[in-house]
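Every protein chain of the complex appears in place save one, which is left out.
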């Protein structure tokens, strides 16, 4: 119920962060803890770690932030040199304990655990077909479908079994898989979600959604898991297999550059921070205006605002302050407080704004509610003019590849043109970065998925390609 | 770790209580709550309720006592006219959240939930065979095997599917099953565990492990679910099918009479309280002695002590007091306190015992530790003579039909004769009721399982017929 | 809100159990744990333990049962040879964390902790006077008043300070007090609530509300703390001082014999179990009738029913079964279930009752609701006649000495005569034990408080002698 929560963020939501490690010591769970800690921005709903000492699998997972789910006591019980971990994104409302990852299953091949970032668009068909074979399901997640398919897979080794199943999965997936034999990583042939490999300082290998998580644990980044590839992480070597041919045209998610990834992460060979600085520069190039100050919407738009400032020569300053804690409150303001537009999420610094022509840099507009609120705050702080700049084109379509963008009818750019949105925001001007401009700032012409801006999906989308739903209300 | 817990009860442990209801109102979860409340003595580890309104299934379950697991808030969210419930027995040590029942599965036939009292002796074979078909498992319980088999079952109706699967199950099972179409009850062809049907005062039907639970919710008891039978509980009628022929010789559990069931329950046509009074009488008949007072070990041996007193003419009194709360503490006494044999579990009432020749009536001796402790307490309270009487024969063998008796090496009568046990207890005399005497007090010559006394199991027992274990340590 | 809770017990409620120990080892908290465990029947709302190693005081307390409040972890942190403990009675509704005992205060004499069983009738005056002196209060309990007075007390030693303050306290109090110098016990000059001394098997002394708690930890009972006495428990000796002259006429609470105390406790030189057997006998003597069976209302009326049976020759049996767990549930039955009078608290054993003339023995009738329910259950189970017998006279007045009896208007005997009550219960006959008969069964003619039966209080009762209330709602 996004509408009912006054504080729900008006940003696209990535669905998960994954991490895996094959270490030379028995404390791999602790490293996984810090690994998923560094991926906390990719999901705040739930967290889990599964480990193996080569004999057994052990697991701990629960709803909550990483630091809430794990204690010294439960971390220290997770002994073993192999581990995988997961963070899950925050939905409003009650979280479903059954969907928390990793998922663990005893199979004829031994126990297997799996954690997933992405979304299968053929989940409904796959699930139906598995059910027809007599397999039942306890959750609504596509992760359970994937692990159920691993239980039925043929092949002598895990790398074979994973390879044999991968061609049946359609959609976005960046996976980590744990068995008593090792840790495995796999990525869809479109390369939609990121997944990166690293070498551990003390020997062994790690895999993570972002290089920032590898660096956090002191690991050198090596390379990405290639689209369609499955990789076995052994203590002494990486074993690699091209399970599915890489798609002729990859479909990497542009939004990892624009918003999702940490600024210190490197993806597709580019430092995210630097890409964002260039996105800001490109706006200044495409749409030069006269103004007195450029301010970012904290925190993700800071590099773009710096870039804009450098290109335009307009002074950069901190004009908006974000309450770091507000995202986690469930107390709602009274109706009276809402009507009076009190500033619970953002405050303006009046001395920076007053009497100025202000350029505001934001990375995206989804429903538009927060953007409108920001314009209002700046206006009250005395801005003479407010020029709203967005570092990507208008978001007109939903994502089916692992991002929660809201439904099309909630997307303001699905129904309104730029001029109308400007009026809704009550900004003096509004400019969205062009698609070409965005791609040129990223530094690639193709290989990226821009379906949320263009409606051109990397594969055909059917009406049921979204979330699974169930006949039973699981608790 | 039974040895490490000073307070662990030295009694056989029944594994579960089940309850099901098909009502004419939407508040069936509340009635199920009181139904499993009345079965709390059959399991204190965990509890759960699943409901259906004919459209969906909803469930709430957790570790803890019934009153801890359910709150007004979660009960009131469980709306529907169909419900099943479960209580699970208390193991020492950490409870495994994954084994809590009911279990719920989405299948090609729609969602199904199942709760189980018993134990399948062919669980290992069944599980292996399902795994070979590519089905994975998340728990160590035979309940998951049963529900996985229902997902693969053929048949046009649930009653058909259940009937088609039942012949494959070997062992003890008294089941309640919930789908959007109704509540179903099924019982193994040996009739090992009890399962009884009742009519609701407001219309509709209920099923429960014991008649006491039916009576608690104001229900008339009708009859037992017959061995091998499956019953569909509809609001207006019971639909019955003999899924498996009743075994030529049934194998009802004698221990339900001796210890497990509530005294107000009626099983196999006999009031448990009355059976126990007769068990006490029979001891007095078989082994008459001179004494001054007969005292029960509270609470389950009270009716037998009354029977003994009536038959022998020896005065009945309350000589031992049990601390009602002690079973739930996890604080252990210091070594010093143990050595000094302080009375944390039982206290004697000295004025009743002092200078008397005391007959103590207990319903069973498993490991013998508590019995020895009781003799010691009575001795310190000044008993002149202590005559220990047990209302069943020596327990020499483990149970594989849903009762946790301890492993054979822990059973004192597995390794020691009666005379040796008497010496160990330091009692002045010790008498176990004879097998024939016990059966005559029950009022049946055959149709009962007495394997724990005789080693004659109703079916062949293989080395792996006990508990399932896993390669993964689930948390 | 006693009326809103269907399951609230219709019995007088004792307010507390206290325990203190001066040991020769550092594990006194563990012994205190088992001591207050054995006093759990005197209060189920909250529990606490304070210890001292002679240097500092440490404390742990919380709402909940003793076994819920304490864990191995928090018990093991409470090191020291001196300890006191407390259990608090269960009110319905939310418990006030601020009233949990012991209370601990830093004073000019060093830190002091206090735990209390009883009620000061001059609490309002004392509190007002302390407030006039500028002392503030954080709770609504008279315990805080007592400890605040100890902080202001004169005297060179704690035994002097306690002695100097005791004359100012009017009402019932049985106290344990902990300082870095030792454990102290004190009792009001009327001797209203029990308080008993014992010698520890390993050296040192203990004090407890009941001898049953002393016996639980393996302690020999020595004697009661005399009315008006303060006792210092040292490892090697007891130091005793008569702080206030014992009142000419003591006012021991009769209800400790009738209902509150454990049957194995000895009070005023009498074994509670034996007193209760005599109470039952006395009813049979005073009011002989023809009947087929005598059944107790479990659990507290069992000895009295035995006594009645022995005197009358009418057969004793177990005809009513109590659900042991029901007292802790907060789920309420639906209105429909209430109207149909389903048996959530008690079940009858039909085979014992059917066609019989039944004598039911209960220890008291407060509001009458449960008694009426019992008559109804027995009637439905087929009783031919129901003769209700109560082992004390009608309760017509409230208690102001530490017992919660309900307000006078709720007491059925405050407004109705015996004949009317019989009609209300729909019993065939009703008999209350006479005051003289009760005292003769107890074996004393005077020295007891029978104010709840007679309205003759041991001291003048003013309108505000009851509970303290506050201008602030503390949470």
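Letters A, B and C mark the chains as written, and numbering starts fresh at 1 in each.
Everything that follows uses one rule, which is that a contact is a pair of C-beta atoms (placed from the backbone, for glycine too) under 8 Å apart; a residue touches a chain by one contact, two chains touch by 3 or more.
Predicted, not measured: the structure shown is a model, and the values here were computed from it.
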Among the chains presented, those that the missing one touches: A, C
Identified contact with the non-displayed chain, of A:316, A:432 or A:457: A:316
Residue of A:134, A:204 or A:303 touching the missing chain in the full complex: A:303
Option from A:13, A:42, A:193 or A:262 whose C-beta touches the chain left out: A:262
Touch residues of chain C, complete complex, unshown partner: 55-60, 74, 77, 104-108, 110-112, 128, 131-138, 147-148, 150-153, 180, 470-475
Missing-partner contacts on chain A, residue numbers: 25, 27, 30-31, 33-34, 37-38, 40-41, 65-67, 70-72, 75, 201-202, 212, 215-218, 262-264, 271, 273-274, 302-303, 306, 310, 315-318, 321, 323-326, 328-334, 336-337, 340-344, 347-352
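The working rule: only the chains that are shown with their structure count from here on.
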Chain closest to the middle, measuring from C-alpha centroids that were averaged per chain: B
Chain centre separation in whole Å, for chain C relative to chain B (CA means): 35
Computed distance of Cα centres, chain C from chain A, in Å: 60
Distance between the centres, which are taken as Cα means, of chain B and chain A, whole angstrom: 50
For chain C, residues that touch 2 or more chains besides their own: none
